[in-house]
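Removed: one protein chain of the complex. Kept in place: all other protein chains.
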């Protein structure tokens, strides 16, 4: 049997390739602009991290796709989604490094890069698609904007990714398999509904008796409350829910949503702890994407103002507008509206206490 | 002469008062909700930090008000504004701590606090006023919203603060005293204007020849460019500028703005280094305020959804809407539109090189 | 029934007390030194956070003391210990704020504070005692150093705290109640022992065949490996373990330690997920304490060099020396030495698979 040769750090990491891949465009017409190196290096680190995130998301999707899911899979999923959020924090923090570049220095090589643009990052598009942002969910103009900037082969790769089930689709199926949306012997949802109504009634009284609100403000608050009541009616009514889905106000199925809500309410029970962490991590991934978009937009504006960027368009303006859109897990985020004080949550019946606990709990 | 008694840590910090000031409202009707302590403590740390920021801003305003300014004052101002931004980062980071509180736990004591609200923080209002957010700059509805929530004496204290010159007003006067907006012997602004026009012409060509833009996108970009050209015309024309001020599109005087732009262009020259750091710090203070507002709004929404908060109103929605408004130093931020590549900045004439350098430079 | 009066923000937070508790000593002999305000405010925020941490640790200790522990307690413990670590991160980050104070500015009021010292913070000592740092674990000189600086009543309060069971003691008892240290029908520990031996044998071969080690380095590595082998023998032998305890090389009982190791090995199993997070959080709390001590020492040295501090002694030097000592959960940290590749961990027998999973796992 052949013995493997000893591994050397630089060879293992293929540093010859990695460290030989920085060719400033500005150098093609004179001495290289000092700061173009930073511009190249930071984008390359972004792409390396995107590759890693795609690696994690792909593996998590595989685990969600296994039915039934192996006992230890939830813990692995939590670990990998947590890793994704830690990487995302680095993506955000790195913006501080690019912010050390001044306008005056960036403008020295901006024109050399035209019309290349960060919007052409295939991996970033694949990441969005992998989570669940698809052509269907984008505005038409935005979709077209991206399409026109990608090379045909990249466009095709993105198309393929959008055609396979995204993380949110697989999570929805997993949630739908859970048995909490209805119980044979326990009228959970009507008990819960009463508690929510009570809470909203108390809120109405608070608004009405609040001495710090004037009539106009009081009117607005009561209108908001009415909207909350209607969301709640929608949540518990299958046909209203379907209507909301059709209109794009919600994305997940009613069954998946109710099960997710159940997880949130009983999050402290052993069997709910990992599922609850998964829901939290999904929202955190969305939030980090949003933060990155926002910080990136502000950074671009600090450097360029309203001038066009390397893509030959004022991308920062665009980025800013999309900061809040393109969230994927909004339905999980919005569940907080329907949470009630811990002490008012209906007590679990014994059969569920058994099923949702485990033998070692009581030591 | 009486000898001062030895100082003891706990007495010096008046810990008897500080650590005896946490009285949970929930305890008045049963056992205290565990998490109310966190709610109290974190708000008290916020108020302590607000006090510190007010202390720094007051001292910086005093220094700007001294004419002529002493030689070492700029460095002191930079140090203190930098400290403000470091404190602001803590204010933002602390939100992570409050995020460890779940909806279920917060709802246990939310009703006990009604109708108290963070919007009633007098110090936060004083801080906004001290920087330059005044009744005049707020939307009418927002102004009224705050007024109705403050006790009469707090309302009066705020009124007084709004009547004294804010930081931005004092900075404007300081900038106006600078001699860069026009020079007897050097036609700086026309030279500079030519370079900007050239840059914008190149940008126009880039947009027109950009293969990745379709007709619609190209049209939008050309319209943006035209808007940039018009901002630039406004910058250099006194009567257009006045018009923009009247319409609220800009806040600072033209003279202050041109001097600030000159500082940005020649930021590497010794005499411009501290002034440039001051402009940067002002923008950073704005940015941190915005980040705090945004993160605070998201946190409130995570915990409450669309439910009302302790103030008896859905404040998170409000906070979110005002995230981008209430910036004070927008005019400094927007200067980046008018920056050009370092290599194209007109060379300083000799008399300015002398004045803006110093004797030890060439060692 | 009397109606509760409406709550007002400033009254609720007792801001009259909180914001009236800053009395600079320097003001007693002339105009106050500008930076003394920062010095007071930051220490007051530290004390507020210490109060909060003590609140969380006390509640966690109460939960660990309940036998049997209620089903949802583990989740609550995880949440509260996690909160402690988030607060600790703020404690560390805040050092950046104090670092904005220069030597020159601090020296303006240092002499006014003598001989007050941060070492006199009773709450910090209570926190150490609550976790498990006691007089017994400190060096004699350190213990005496603290004792002499506290007022008699504070010394007594600390004494009382050291006499009640600390967090580590309660965690040890909780771990000892777990049933993993031995099984009737499954010879886990001998299977595991074989795998570890194999791993260490492979390591020995690696050292011997490593072409990058010279003889001296190889000798050192083999000696290290031998020490690791001996630690492992100690782990599995009751009388050796007791000897190690007596000599202060380990702190926890053998039974608690083996159960903690079992948790680490099977961390992905549902029943082990919360216990594993608890062990991780305990180590993280230690690590944050260490980081805080280190950063605090460096900050003091940056400002004072080898000069004495406000306590009339060169505390930074002291702090630096104790950075690594005073860890409490070292035994958990050290378990990593005994972990093996996931694929080599013995498979659970069926009875344990049932007990350590739960019914909803396989959806």
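A, B and C label the chains in the order they appear, each numbered from 1.
Here, a residue touches a chain if its C-beta (ideal position, glycine included) is under 8 Å from a C-beta of that chain, and two chains touch if they have at least 3 such contacts.
A quick note: this is a predicted structure, and the numbers were derived from the prediction, not measured.
Asker: With respect to the chain omitted from the figure, which of A:34, A:66 or A:216 is a touching residue?
Answerer: A:34
Asker: Among A:6, A:70, A:219 or A:349, single out the residue that touches the unshown chain.
Answerer: Considering the complete complex, A:6 is the one touching the chain left out.
Asker: For review purposes, identify every residue of subunit C that touches the missing chain, sorted by number.
Answerer: Against the left-out chain, subunit C lists 102-105, 107-108, 110-111, 114-115, 117, 120, 141, 144-145, 148-149, 199, 202-203, 206-207, 210-214, 216-217, 220-221, 224-225, 227-228, 231, 264-265, 267, 283, 287, 294, 298, 301-308, 311-314, 317, 333-343, 345.
Asker: Contacts of subunit B with the missing chain: which residues?
Answerer: 6, 67-72, 74-76, 174, 177-179, 211-212, 267-271, 273-274, 353, 355-363
Asker: Touching the absent chain: which residues on subunit A qualify?
Answerer: 4, 6-10, 12-15, 17-23, 25, 28, 34, 37-38, 40-45, 47-49, 51-52, 55, 59, 79, 82-83, 86-87, 89-90, 93-94, 96-97, 100, 102, 112-123, 151, 154
Assume only the chains that are shown with their structure count from here on.
Asker: Could you put a whole-Å number on the gap between the CA centroids of subunit A and subunit C?
Answerer: 33
Asker: Indicate the whole-number Å distance between the mean C-alpha point of subunit A and the mean C-alpha point of subunit B.
Answerer: Taking the mean C-alpha position of each chain, the two centres sit 29 Å apart.
Asker: What residues in subunit B touch two or more of the other chains?
Answerer: Counting only residues that touch two or more other chains, subunit B contributes 102, 114-115, 117.
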